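All protein chains but one are shown at their positions in the complex.
For clarity, chains are labelled A and B in written order, and residue numbers in each chain start from 1.
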Amino acid sequence: MSEALLTLEELTVKAGNLTLLDKITFSVKRGETIGIVGESGSGKSMTAWSILRLLPKGVKAAGGKVCFKGTDLYSRSTEEMRALRGRRIAMILQDPHAALNPIRTIAAQMDDVIRAHFREDKQARRARMRRFLTMVELAESERVLSSYPFQLSGGMLQRVLIAMALCLEPDMLIADEPTTALDALIRLQIVELLQKVQRESGMALMVISHDFGVVSKLAGHIVVMYGGRMAEYAATGEILEHSRHPYTRALLKSRPSVKHVAERLYTIPGTPPKAGEPEKGCKFEPRCPFRAGRCRREAPPLYEHGRGRVACFFHEDLKNV
Amino acid sequence: MFRNRYTKTFYLSSGYLLLLALLALLAGGLTPYPQDAGNVMHFTERLLPPSLSHPFGTDSLGRDILTLVLFGARLSLMAALGVVGLALVIGIPLGLLAGLKGRWLDDLIMRVCDVFLAFPPLLLPVILAAALGPNLKNAIIAVAVSWFPWYTRILRAQILTVRHLPYITAARSAGASDIWLMWRHILPNSMAPVLVQATLDMGYAILAVAGLSFIGFGARPPAIEWGLMITASRATFLDFWWTAFFPGLALFITVFAFNLSGEGLKKILATGDES
Partner (left out) sequence: MSDQKEALLRAVALSQSYSSKHGRIRALNSVSLELYPGETLGIAGESGSGKSTLLRLLSALEPPHEGEVRFEGKIISGAPVNERRAYYKRIGIVFQQPRLSFDPRWTLFRSLEEPLQINRFGSPGERRALVLETAEKTGLDEELLNRYPSQLSGGQLQRAAIARAIILKPRLVFLDEPTAALDVSIQAQILNLLKDLQKLEGLAYLFVSHDISVLAYLATRIMVLKNGTVMESGPAKMILNEAGNAYTRTLLASAME
C-alpha cells in the first residue's frame, strides 16, 4: 500500500473565536486526484491555503496536522515553507488574469519562478519553459513566451499558469476553481489537459470546485465540505450514486441536467451558513430534510463506514434510501 | 448610509477643525487683547517671549501672537473654503458634462484641463495672482482656477465607471430619463472621491494662500493671515523664535488635521464594492 503524500489530520483553523475549518481529515496518495466540493463558505479554498500555510491575517491553525511526505508542515520554518511552495506543492487559482503581472512578459514571469527554485543557466531555463508550454499544448511556445498577459485569452493563460506550476516538477498540484472563470468549451479542454498532465507526470492533484461535473471528471475521491466541516468523503462513484449525507444528496439533486430535464429542480431551503454559525450541532441541520432533535444539540462525528466517511447520525438509514 | 468606520483620528482631526472654526469665530470675545487685531503698536511690549499673559509671546509691534493666530484663523479658513468652494463650483459642472455628455465636449474639457495641469502646481497661481493684482481675494481666485481641473478629472473618471453599472441600466430600462439618472444615481455615487479630495485640499489651499501671502501676492497688511505673519517674522525669528513658530505651528496642525479628516472621510465613504 503506497504511503500517503499528503495527510490532513483533524486540521482546525480559526479566526479569533470563529472556526473556519473544523477537524478536516483526509489524505492524498501519489498519482491520485482528490476533489474538494462545496459552496461559498464551505471552507474549501481555506483548506488549500492552510495546506500551504498562506493563511490571511488574523487566521491561525488551531489544531491538527498537515503531513506532507511524513513531516508536519506546521512544524517547518518559514524558509523551508518558501522552498516547498511551488517546488513541492504548486497551486493555480481561479482567475488567470489576476495571477499574472500585466506589465511583464510570460517569459519573464516564468523565469522568475524557475530561478527561485533551480540553479540552471539561461539556456536550460528557456528549454524548460518551452518543454512545459508544449506539455500544456500551447503550440507556438516562443510567441507565448514573448507575449504579455493581455494578449492571451483566458484559456491560454490558464494553460500558461498550469505550465508555470508544472515546470518546477512538483509532487502535488492544487487547483482552486481552475475552470470557473472560463467558458464552457475551454473548461472541457482544461479538464482534459489536467487529466493528461497528471497521467504523464504522476503527480498528485487536488481539485477544488463548486462544480460537481468538473470534480467528478478529474477526481478519484471526493471530499464534500459544508460550513467549514467535512460532510462526506468517498470514492467519486460512491459519492455520485450512493451518497449517505443529506447535503451531498441534496446538492447533487439540485443541479439542472441536460440529460434528464426536470420538471422542477430540487431545492435546499435556506442559505449556506456564515462562518461560526450555528454554534452547536450539525451545520446543515437548519436545512436538512432528515433532521432530528439530536442534530441541533450535537455535531455528528465523521463516521467510518466501509466505503468512506460521513458526518451524519443517520448515515446508516440513508444507505438504504 | 455611512457604515460605522469613523476612526478615532477622524474624530480627533475633525474635532480640532470645528474647534478652530469656533475659536476663529469667537476670537474677538475670547482674547484679552482684541484690539491687537489691527494696526496698533505697543512699543513697550514688543517681542516678549511666551509667558502667562502672552502664551504665544508678542510680535515686533507688541501685539499678542495668540490673538493674532486666532484672528488669522478666520482668513485662513475662509481662504480654504473659498479656494475649494470655487474650484468645486467650476470643476463639478465641467466634470459632469465631460463624463455624461462625452464625445467632443469631453475632449474639449479634458484638453482645457490638460493645459491647466501642465503648469507646475504653484506657478500658475503665482502668475494669476500677479496678473490679477495682489490681494487675498485674487489669491483665492488664482488658486481655485488653477485647481479645478483635478475635480473635473476625478468626477469624470468616477462617472465613467458608474454610468455602465447594471443598476443604471436597470433604471434606464424602467424608463428613467437622463436627468433622473444623473441626479439620483450617477452624481451621488460619483461624489465620494471628489469630497475626499476636497477635504484633503483644504489644507493645501491654506498652504497655497499662505505661500502667496508670503511672497506678497496674497493677503496684505493690515490683514492678519498666517502666511503673512510668517513673512513678517522673517526679520525677527532668528532671535525671537516665537514670532514664526506659532503661526507656523498653527498652519502645520491645521493642514495636518485636514489631511487626517480627508483620509478618515475616505474610509467612511468607502462602499467597498470595488474589489
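The definition used in the following text is that a contact is a pair of C-beta atoms (placed from the backbone, for glycine too) under 8 Å apart; a residue touches a chain by one contact, two chains touch by 3 or more.
Since we're looking at a predicted model, the values are computed, not measured.
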item	value
Touched by the hidden chain, restricted to displayed chains	A, B
Touch with the omitted chain, as defined above, among A:L55, A:I268 or A:L318	A:I268
Residue among A:L52, A:V224 or A:L251 touching the omitted chain	A:L251
Among B:A171, B:L195 or B:I253, residue touching the chain not depicted	B:A171
Interface residues of chain B (partner: the chain not displayed)	1, 3, 165-167, 169-176, 180, 184-185, 188-189, 271-273
Touching residues (missing chain, whole complex) on chain A	39-40, 183-185, 187-188, 191, 210-214, 216-217, 250-251, 254-259, 261-262, 264-268, 271-272
